[in-house]
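Here is chain A:
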Amino acid sequence: ADKKIALVVKALGIGFFEAANKGAQEAAKEIGGVEVIYTGPTTTTAEGQIEVINSLIAQKVDAIAVSANDTDALVPALKKAMDRGIKVISWDSGVAPEGRQLHLNPSSSALIGNMCVKMAADNLPEGKGDVAILSATATSTNQNVWIEEMKKVLPNYPGVNIVTTVYGDDLADKSYRETQGLIQSHPNLKAIIAPTSVGIVAAAQAVADAGKIGQINVTGLGLPSEMAGHVKSGASKSFAIWNPIDLGYSATMLANDLIDGAEAKPGAELSMGRMGKLKLGENNEGAMADPFVYDASNVEEFAKIF
Partner candidate 1 sequence: MLQDTTTLRMKPAIALEGISKSFPGVHALSDVSLSLYPGSVTALIGENGAGKSTLVKILTGIYQPDGGAIRVDGAEVHFPSASAAARAGVTAIHQETVLFDELSVAENIFLGHAPRTRFGLIDWTKLNADARQLLSRVGADIDPTIRLRDLGIASKHLVAIARALSIDARVVIMDEPTAALSYKEIHELYELIDRLKADGKAILFISHKFDEIFRIADRYTVFRDGRMVGDGVIAGTTQDDLVRMMVGRDVGQVFPKQEVSIGGPVLTVSGYRHPTEFEDINFELRRGEILGFYGLVGAGRSEFMQSLIGITRPSAGAVRLDDRVLVIRSPAEAIEAGIVYVPEERGRQGAIIGMPIFQNVTLPSLTRTSRSGFLRMAEEFRLAREYTSRLDLRAAALDQDVGTLSGGNQQKVVIAKWLATKPKVIILDEPTKGIDIGSKAAVHAFMSELAAQGLSVIMVSSEIPEIMGMSDRVIVMREGRMVGQYERADLTAEKLVRAAAGISETTP
Partner candidate 2 sequence: MNMLLKNREALLVVAILALLALITLRFPGFIQPANLGRVYNDTSILIILALGQMAVILTRCIDLSMAANLALCGMVAGLINVALPGLPIPLVIASVVALGAALGAINGLLVWKLNIPPIVVTLGTLTIFRGSIFLLTGGQWINAHQMSDAFKALPRADLLGIPALSWFSIAIIAIVFVVMTRTAVGRAFYAVGGNPHAAVYTGIDVGRTRFLAYCLSGALAGFAGYLWVSRYAVAYVDIALGFELDIIAACVIGGISIAGGIGSVPGAVLGALFLGVIKNALPVINISPFAQMAISGTVIIIAVAVNARAERRKGRVILKKAEAH
């Protein structure tokens, strides 16, 4: 029978994850004999993911690859899955080590953190100014790691003055309102870093609506298709992202490798098909690739892809 690999995402309907699903399907075709179940809750809650995971356990899937809404809350459910012989990996947004066999970072968190601050710093007038962070939910694992990394590299960018972190909960309207608040309360704000594809679009929109294009630069992580307009308008000078298609592809390949008997332990190398090998580090974590920067010169071209 087919191998069944479940790709569990934070919430259905988000462009980023739809693209990842494309990659997963591509991988399935390449391997052959693999059925990918693309699923997830409809809101970004841990409880919703747990229900989904429970039903996957009941269906006796062979592997679960999850982008977690909560680092810790999924652990008991995923542990149960592993107890019943299901391979579990996390990707994009991680699960605490005891809840999975390995974690695939889209890119190394340090690189992402650095890249975000760099993109902000590069476009600061006179090289210095206030910068705010607009995150997703306060519980979102990857966001929190990246923000931590950003803070670590700050000494290298003396012009960047991080004033606050606000949370848009990956809701466009909440992110919009939070951005409005930022613009209000920080008159000297020069840049907003939104390491979330929902937040960055809303922030750019809010900056445009407030007539602050040219004064405040929105940057962070976003999808070219969603950001193209804002790059054109100038609300965002540049932003970064890895390719979500590759991410879904790699996660599926890794899951397949585990099903086929590969062992996940620090130092091990697992296959990611066309993306090469993943070398697991401490905590069984590995990074896929470097983030890629998009700006006016290339965004149109990639907007057609994802």
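The set was built so that all candidates are chains of the complex that A comes from, given by their letters.
Going forward, a residue touches a chain if its C-beta (ideal position, glycine included) is under 8 Å from a C-beta of that chain, and two chains touch if they have at least 3 such contacts; residues count from 1.
Because the structure is predicted, anything quoted here is derived from the model rather than measured.
Every option in 1 or 2 comes from this complex, but the candidate touching chain A is 2. Touching candidate 2 in their complex are the following residues of chain A: 11-15, 18, 42-43, 138, 166-167, 171-173, 176-178, 180-182, 184-185, 201-202, 205, 209, 225-226, 228-230, 303.
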